[in-house]
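Sharing a structure, written as structure tokens. Questions coming.
Here the complex is missing one protein chain, while the rest keep their positions.
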Amino acid sequence: MIILMKKGCTQKEIASIVEVLKSHGLGANLSEGQQATVIGVLGDKSKLGGVNLELMDGVEKCVPIMHSYKLASREMTPEGRTVDVGGVVIGGKRLVMMAGPCAVESEEQVREAALGVKAAGAQFLRGGAYKPRTSPYAFQGLEDEGYRILRRVGDETGLKVVSEIVSHDEIDAACKYCDMLQIGARNMQNFRLLREVGRSGKPVLLKRGIASTIEEWLDAAEYIMSEGNYNVVLCERGIRTYETATRNTLDVAAVPVVRERSCLPILIDPSHAAGKAAYVGPMALAGVAAGADGLIIEVHPNPKVAMSDAAQQLTIPAYESLTKQIAAVAAAVGREM
Amino acid sequence: MIILMKKGCTQKEIASIVEVLKSHGLGANLSEGQQATVIGVLGDKSKLGGVNLELMDGVEKCVPIMHSYKLASREMTPEGRTVDVGGVVIGGKRLVMMAGPCAVESEEQVREAALGVKAAGAQFLRGGAYKPRTSPYAFQGLEDEGYRILRRVGDETGLKVVSEIVSHDEIDAACKYCDMLQIGARNMQNFRLLREVGRSGKPVLLKRGIASTIEEWLDAAEYIMSEGNYNVVLCERGIRTYETATRNTLDVAAVPVVRERSCLPILIDPSHAAGKAAYVGPMALAGVAAGADGLIIEVHPNPKVAMSDAAQQLTIPAYESLTKQIAAVAAAVGREM
Amino acid sequence: MIILMKKGCTQKEIASIVEVLKSHGLGANLSEGQQATVIGVLGDKSKLGGVNLELMDGVEKCVPIMHSYKLASREMTPEGRTVDVGGVVIGGKRLVMMAGPCAVESEEQVREAALGVKAAGAQFLRGGAYKPRTSPYAFQGLEDEGYRILRRVGDETGLKVVSEIVSHDEIDAACKYCDMLQIGARNMQNFRLLREVGRSGKPVLLKRGIASTIEEWLDAAEYIMSEGNYNVVLCERGIRTYETATRNTLDVAAVPVVRERSCLPILIDPSHAAGKAAYVGPMALAGVAAGADGLIIEVHPNPKVAMSDAAQQLTIPAYESLTKQIAAVAAAVGREM
Partner (left out) sequence: MIILMKKGCTQKEIASIVEVLKSHGLGANLSEGQQATVIGVLGDKSKLGGVNLELMDGVEKCVPIMHSYKLASREMTPEGRTVDVGGVVIGGKRLVMMAGPCAVESEEQVREAALGVKAAGAQFLRGGAYKPRTSPYAFQGLEDEGYRILRRVGDETGLKVVSEIVSHDEIDAACKYCDMLQIGARNMQNFRLLREVGRSGKPVLLKRGIASTIEEWLDAAEYIMSEGNYNVVLCERGIRTYETATRNTLDVAAVPVVRERSCLPILIDPSHAAGKAAYVGPMALAGVAAGADGLIIEVHPNPKVAMSDAAQQLTIPAYESLTKQIAAVAAAVGREM
């Protein structure tokens, strides 16, 4: 890290900075120029803990030279990573399609959705067993029974199963029944959960927090990877802004930014970004054109009676029709489906 | 408009609402239900001026039944509009490509850019003559001389000219030298300027304000159209959010939302959203895949010496290469280039 | 809830809505007016689960008549609630002052801070034992040993102890050593944790999520209260916006909004909002003037060597000096300290 001091900073202020560095076991390399004084920090910045030098007296700005994430960085793995989930490779030339209902409601509902999306080329079945809901009075999911339904239907149809885990208490059950664990937007900074899924070794689909920066998201991935689990796939699902025409604002530029900074594959979730079925298609195509490694899309046999997110789930015929367009766009950008 | 009263609102509160409506020449249709009292507003809501009934005592919510824009709405023109700029049609099957330098710096620079983008298939030459700059000490553009350079080069190369207008004082000059007037993000709610470009009759490229909702943007288009000028093309260029990895956050969902609510064509400006050349390509392709009617991209013969926005301008070879990918994605979504 | 249909909606669209309502055990009261068709929903809306009717075909808008939270609402408890923490009442005429270091670093550090803030009139000692940190490589706190230090120092000084809990696994330890449990911004929608602290019966300080609406925050309080624990105190600590001059943007208007909608007391945390010691004072005074029931402020005996958030922690003399100003403003708005 480099610390740029303010024009006209005092010697006392400089000495204070050096004192803070030394008290954390770091060295300081002073360079007093004509325009400004610059202090180079020698040693491992992580020793600083949360000390925010930037806001100390006399400091103009601190300039980190390295990101705080290492394992998740592109620098460490310039060739990029792929994640293999039981033979389905995420991050390769072939797009990975995950689809299924928002919430697991019944075995019949899941089976109907699974058969439909399988026929349209999906490799993964998605479905919420544990549902994090804003209100305590809303439907909270079938819990473990939901995981079991997904597993049975996944086995029947040959689809891999991905489902959200909302607490580390369900890790054993989730690992038993799912092929991939999803960390939802609300838990992106539930660091305990991140560590535990890291220890589980299971592939993880890490959604971006609703108001997280890309840097914080990669730091969250680092939590999982720092426990030895490198099977992390990122998923952009829209961020919170002032615009209300859509449920969230899909940050499609996250795809090239992540590609540049990180070695991890990235999917797009157009359903939660859109909040409305009519917008899902264009946003899915945009994600693929921007270079995403796949899509996760909500599909329900009968969205009108869905127990959650009715408005944003596609019907099976709508999903089938969309996959044809996705295949065309994928081919146009050198991918396949 | 429908006014939903709060549960337990008083008769006095209801009477106050009715009084406000009457004082503005509107009728009220009272319906007192078991759950809530609802007041239907009879007559033209615009008579209300800025009265915000929603925040009066006893009011739970006001629900507009009609958008405040009419001419810009999809309802009024379900088949959609195209805008013809000297024979180049915006909003048809063929994508419209606008390209050129951020700022007009010299005739040589503009000519070199124009020849490059023309060869790569662009139909419009863009370039800033009047530059709105955050700091008064930054380069403010060549002003009218910039317009003249664009015109000369446009005529030489057969490219249409689009350039920004920052004040109604330049309308005569801008109309003389340009084929299309651009209203920049900072002026999207400069209502005087909107009215004047409306009166000019010239085709207008209306950029979205940096923190404007889609509804406010369509209201801004309505200002132009209400003066009789229906030749309005919208341009999404990214909105301001907390994310700093890109200059702005491209709201690619604006394409399907605008398509649903408005009859106007919409372009994508990936350059200002990205702020970095490396991200322009993926964002441009995302825009086309989402259904945009064209792109406006900053291209400079030598970005390193550009007088503004150096980092986000493409070189001519980079632009040429990108147009091939754009053509492929366009074909994949049923458009052509 | 009232559903307003779009002008020109079809009978089929209306029938679809009614079908969805019936499939969830709800009735529909149809009213077809001249301007629009309105459907009144009969029955408990929570049966709808996550069904988002607003985005179904033909629907213009859904207007909730009741908030989703009930126990946390002002309607249910018009006189407001106070929370008694071992004899210290939060929400009464007297402001409650919580102060102490960001992180527990050592018993000496905590004792020095505690003696200082106690002398300046604080009733609560704060300090982080478990620290949720963006990077896995940053200092994560002394964990249970931190709780024990706080308890010992709290007992010595007669200060109540409030400390953050980041996972339900630590509830037993936290309940044993702390007088009040803090739910941090990142965990505001960790619903499992909310339920568990609800079951614990301990007083809870619930910080607002970094990008949460006030409605979502009250829904989070409802999670705790729905388990029978009504001892919830809200804490506004700044929200994420595009502005970078401060760490977060303090939403001081949350105080009157919460006062109007909820029965719960509300504190202000100026330290996390400011991110810089120099701004903490004015923001603390603003909070008190707006009507907050107290403040939680970071105070460190020697901020320069603090292991986290160095820049935003006040020194003990600065805190002492600030409390005098706070007392003056409190008196001006009819409170006391």
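Here the chain labels run A, B and C in written order, and each chain numbers its own residues starting at 1.
Criterion: a residue touches a chain if its C-beta (ideal position, glycine included) is under 8 Å from a C-beta of that chain, and two chains touch if they have at least 3 such contacts.
This one's a predicted model, so the numbers in the text were calculated from it and none came from an experiment.
Colleague: Would you indicate which residue among A:I2, A:V18 or A:A331 is in contact with the undisplayed chain?
Modeller: Touching the chain that is not displayed is residue A:I2.
Colleague: Using the touch definition up top, pick the residue from B:L42, B:M56 or B:V89 that touches the left-out chain.
Modeller: With B:L42, B:M56 or B:V89 as choices, the missing chain is touched by B:M56.
Colleague: Could you tell which one of B:V255, B:A306, B:L322 or B:M337 touches the chain left off the display?
Modeller: B:A306
Colleague: For the chain left off this view, which of C:M283, C:I297 or C:L314 is in contact with it?
Modeller: Checking the options C:M283, C:I297 or C:L314, the one contacting the hidden chain is C:M283.
Colleague: Which residue from B:V41, B:A103 or B:L181 sits in contact with the chain not drawn here?
Modeller: B:A103
Colleague: Using the touch rule from the top, list residues of chain C that touch the missing partner.
Modeller: Touch set of chain C with respect to the missing chain: 211, 213-215, 239, 241-246, 249-257, 260, 273-274, 278-279, 281-283, 285-291, 325, 328-329, 331-333.
Colleague: Using the touch rule from the top, list residues of chain B that touch the missing partner.
Modeller: So the residues of chain B touching the unseen chain are 16, 19-20, 23-24, 46, 49-56, 68-69, 102-103, 131-139, 166-169, 186-187, 189-192, 195, 210-211, 216, 219, 222-223, 226, 240, 275-277, 304-312.
Colleague: Over the whole complex, note the residues of chain A touching the chain we left out.
Modeller: 2, 4, 7, 29, 31, 33, 35-36, 38, 40, 42, 60-61, 63, 65-66, 240-242, 244
Convention: only the chains that are shown with their structure count from here on.
Colleague: Farthest from chain A in C-alpha centre terms, which chain would that be?
Modeller: B
Colleague: When you average C-alpha coordinates per chain, which one falls nearest the overall C-alpha average? Tell me, please.
Modeller: Most central by this criterion: A.
Colleague: Report the inter-chain centroid distance for chain A and chain C in whole angstrom, where each centroid is the mean of the CA atoms.
Modeller: 26
Colleague: Which integer distance in Å separates the CA centroid of chain B from that of chain C?
Modeller: A distance of 39 Å separates the two centres.
Colleague: By the touch rule stated above, which residues of chain C touch at least two different other chains?
Modeller: Chain C, residues with two or more chain partners: 240.
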